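Every protein chain of the complex appears in place save one, which is left out.
As written, the chains take the letters A, B and C, and residue 1 is the first residue of each chain.
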Amino acid sequence: MAKLKVGMIGGGGPGNFFGQVHRRAISLDDTREVVAGALRSDPEQAMAAAKQWGIQGYPDYASMIAAWKKGKLELDYVTIVTPNHAHFGPAKAAVEAGLPVMCEKPMTFTVAESEKLAALVKKGKVPFALAHTYTGHPMMMLAKEMVGRGDIGEIRKIEAWYNQGWLADAAEKTGNQQAGWRVDPKRAGISNCGGDIGTHAFVGATWVTGLKVKKVSARLNTFVKGRLLDDDFNVIAEMSNGATAVITATQIAIGYKNDTGFRIYGTKGSLEWHQERAESLLVRRGQSDEVLWIGGGFSHFTPAVASYLRLPSGHHEDFFEALANLHGSLERQIRLARGEKVPAPFPHPDAQTGLDGLRFIAAAVASSKKKGAWTNV
Amino acid sequence: MAKLKVGMIGGGGPGNFFGQVHRRAISLDDTREVVAGALRSDPEQAMAAAKQWGIQGYPDYASMIAAWKKGKLELDYVTIVTPNHAHFGPAKAAVEAGLPVMCEKPMTFTVAESEKLAALVKKGKVPFALAHTYTGHPMMMLAKEMVGRGDIGEIRKIEAWYNQGWLADAAEKTGNQQAGWRVDPKRAGISNCGGDIGTHAFVGATWVTGLKVKKVSARLNTFVKGRLLDDDFNVIAEMSNGATAVITATQIAIGYKNDTGFRIYGTKGSLEWHQERAESLLVRRGQSDEVLWIGGGFSHFTPAVASYLRLPSGHHEDFFEALANLHGSLERQIRLARGEKVPAPFPHPDAQTGLDGLRFIAAAVASSKKKGAWTNV
Amino acid sequence: MAKLKVGMIGGGGPGNFFGQVHRRAISLDDTREVVAGALRSDPEQAMAAAKQWGIQGYPDYASMIAAWKKGKLELDYVTIVTPNHAHFGPAKAAVEAGLPVMCEKPMTFTVAESEKLAALVKKGKVPFALAHTYTGHPMMMLAKEMVGRGDIGEIRKIEAWYNQGWLADAAEKTGNQQAGWRVDPKRAGISNCGGDIGTHAFVGATWVTGLKVKKVSARLNTFVKGRLLDDDFNVIAEMSNGATAVITATQIAIGYKNDTGFRIYGTKGSLEWHQERAESLLVRRGQSDEVLWIGGGFSHFTPAVASYLRLPSGHHEDFFEALANLHGSLERQIRLARGEKVPAPFPHPDAQTGLDGLRFIAAAVASSKKKGAWTNV
Partner (left out) sequence: MAKLKVGMIGGGGPGNFFGQVHRRAISLDDTREVVAGALRSDPEQAMAAAKQWGIQGYPDYASMIAAWKKGKLELDYVTIVTPNHAHFGPAKAAVEAGLPVMCEKPMTFTVAESEKLAALVKKGKVPFALAHTYTGHPMMMLAKEMVGRGDIGEIRKIEAWYNQGWLADAAEKTGNQQAGWRVDPKRAGISNCGGDIGTHAFVGATWVTGLKVKKVSARLNTFVKGRLLDDDFNVIAEMSNGATAVITATQIAIGYKNDTGFRIYGTKGSLEWHQERAESLLVRRGQSDEVLWIGGGFSHFTPAVASYLRLPSGHHEDFFEALANLHGSLERQIRLARGEKVPAPFPHPDAQTGLDGLRFIAAAVASSKKKGAWTNV
């Protein structure tokens, strides 16, 4: 099978994190390759970056998509890693052109944009994936499968969290670029902590269980003086089946890095997963604890999840492999649509997930302003 | 030094848990002994139980306290392990008589009772200890010392939890006595999960940090059909210094046993402790993680905490030893008052802690009824 | 039931560790009490120490045993916590007098003494327990039960270890009394590290599996200059069923405290246990890992082990409770012999275990001197 050809939008700035991780995730399986890019917002810099990457450069995403439309460039999908406020433009353009999309999260800057985009995706039936990396980890996929087939019964309660410590001080005032845009309402939108990492906890609570958030009571804090957006995010949520979820995120937990995970309590048992020890999933049913591990050969994996495993047990797959799995799911959608024989894609986050996330954050911000009043999502 | 003589009130029923654990905690150090008891509410059964224990029996607490008053019985303190609604009577009687008290938690059945009792204790300057066992664990004591001396700076956020799974089904309908009284409003009061284990999480959040809870927004759930009290308890709290605390407890987390603990985030670092792996305390300051262990000889212990250690490092002290430490603190108060030379007692939970706990639960129940409205404690 | 009365031999020196831990282990259950003692080798100091403990004093063990013989002192058993070279005398005297014994390990100073003592115990059918504390932990007892009933099949390989770091420097030269006698051949015998902690690893390998060590190939090291005995101990052993055991101990592993445990590999599965996280036992059979926990109510405990549990799940029993269990097993033997109704005692280490341990160390020392030549035990 020929490699899929990927066009990258954004990601070419010096030291850009997301550009590099997607590039590696695309390359990892040797079945996809980055061939073209509109890598920066400045046209000249975009061309220079592409040259440095050794790929076909374009001054902007519009001209890259146009080149593909005209048959002057072969592309199978685009990957969007621009700043948050610049997701909507290229995503809309690609979807309208019928070009599949891997989009970084949050999907767009506003709920309204997400509503438009999700509608376009639905209408055009264009493969669209949202880069919630952790959902690509086989143990998180397994958790979704287990909940889905009723292993732990009806869900009663969910705890989902994301603890970080890197914004405990005013890092944005000492030249940290990653901090700079995240706490700037113009570039980050209505929420910093909630939008940046609270959404990951939200996806843990909803994607794994298949439940929706109906309404929320929230308390957002800004602990660091002078900051305009939240750096701490606490939500009690009512789920679509009546379950309660406690969804929290913070950036002031000194020494915590990417401590995200979930505990899900059902009428028959419980599941617990931690991203920082992603290779195992704790299953509790009452007597002993069962610890399930990642790796080929284990009978606890369904074929759907097993089809994503690259290594036998005892050798772990982690961040890059999880992100590569999301690209892999998009790849499978594209190849299946062409009639190639590949396994079915796992139902990874899509445009609807993106829209739900934006709505959740908007409701939480609104509730917090109303002193925690229960607010519909 | 002669052993302190202890009178036990309650605890003599067949298979009674609290009676046995206090008896062991009293005996452990060979410096205290149970010598008398009014072990059951039925006078005849009380006398029979005392005979079986091999101690001096009394038909009721009043006659035991009276015997002591008249000089017919030597006693240094009483330990109250009656059902929750029967704490107030003997506690009041003992305190009014000037007899020191170790009282099981919750201190009383109602806030009003606790207010009276705390006032009496204060007025009479009677040594009074509340049996929040976990606070007797040296690593929880160390955490309090570290916060107190500013090791992690000003507190911004607290997470404190208690997860259990044993009431995930209607155990109260299948003859489980422990379940039976806990979910019965007549015997347990206004809250089951909050009062029984939420208070432990509350003590984790307040006793360790020295902060008070100012107001709460709560969502209490009853997941098991037919139950009249909560079996799930979720609170977002505002602390006296403006910090936010997320305090949760549940009894429907299947496979979770006594999973209680806390994470405390300050401006200089973080502390994390789990009761089910009580022997270590995680200290995070940003670069490496530091894991502190229990045991004599470690320089991280202050003399105040070190004076409670019985074993060198690598050998752990746990539940019984922690409870024995609470008795030890009461013992120290009593001995010091007599001019004996013993180390100063650690500031373990007292009548004020008990009153604060009752008020916290009352406020949470009220807030939950008002759909999470912020309610003063 | 009346409390058993215990006479203590040794243990009364200032700051003596073993005296205090046995005293607490005896008191814990409120069914045994120390009533008399010959607490130090110097008669006057012995009497003074007894007075301080508040018990009946004797100037030496001979007179205490004599007083019991003449009916002037009630005793049910003695506990021997003298220095290693002074175990044999009182143990022999007690056994010959028909008085049950709890003896600290190693049982005696020489193999010859142990042979005599084991023969006397056998002949006299006197209850005799050897204080290998860790074997009193319910999870180690459970491991023995599981191996015994064939849960992991035929044993092929065993790893048992004990890592400490407190003798990494010449602590014996800076006034550390615990270090002083251990590295002194006159007081510790032919081996320091092997005799002191290697025997614990040996017991892990043999008591749990029910296997004997047939022959050994050993390498003992002395890393700290000027030391006359080993501070590092490495043995490859052939077991009675042909299995191989790797038994190691060291005192120079800086930062390791009482890191002892075992891995046992059978034809059907594996068991792994660590003393420093004693509350769980890892059972591996190939697919998932099973983690079994301590605590009343778990179906994985046999009635024999469950009869030793004091707490429900989620609350851990550790060092004191394990030692109290050994006293409990001796207590059950004594009470059963009198016709009292108590559960059967668990087969804890006895005089034969003590003899086997001495022989194992002697063989290891001999093998090491012969450059690791395989040496029969």
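By definition in this document, contacts are C-beta pairs under 8 Å (C-beta built on N, C-alpha and C of every residue); 3 or more make two chains touch, one makes a residue touch a chain.
Nothing here was measured: the structure is a model prediction, and the numbers come from that model.
Put simply, the hidden chain is in touch with A, B, C once you look at the whole complex. Between the chain not shown and the residues C:K125, C:K341 or C:K371, the one that touches is C:K371. Contact with the chain that does not appear here is found for just one residue of A:S41, A:T222, A:Q287 or A:S313, A:S313.
Of A:L28, A:A218 or A:V283, it is A:L28 that touches the chain left out of the display. Only one residue in the set C:S27, C:N234, C:S313 or C:T353 touches the chain that does not appear here, and it is C:N234. Remark: the omitted chain is touched by one listed residue; of C:R263, C:R310, C:H327 or C:H348 this is C:R263. In the full complex, subunit B touches the hidden chain at residues 283, 287-293, 298-300. Hidden from this view is one chain, which touches subunit A at 2-3, 17, 20-21, 23-24, 27-30, 34, 54, 164, 256-259, 275-279, 293, 295, 310-321. Contact residues of subunit C toward the unshown chain are 152, 156-157, 159, 163, 165, 168, 217, 219, 221, 223, 232, 234, 236, 244, 246, 248, 250, 252-256, 263, 265-270, 284-286, 289, 371-374.
Just so we're on the same page, only the chains that are shown with their structure count from here on.
Subunit B and subunit C have CA centres that are 35 Å apart. A straight line joining the Cα centres of subunit A and subunit C is 55 Å long. Multi-chain contact residues, meaning those touching two or more other chains, occur in subunit A at positions 289.
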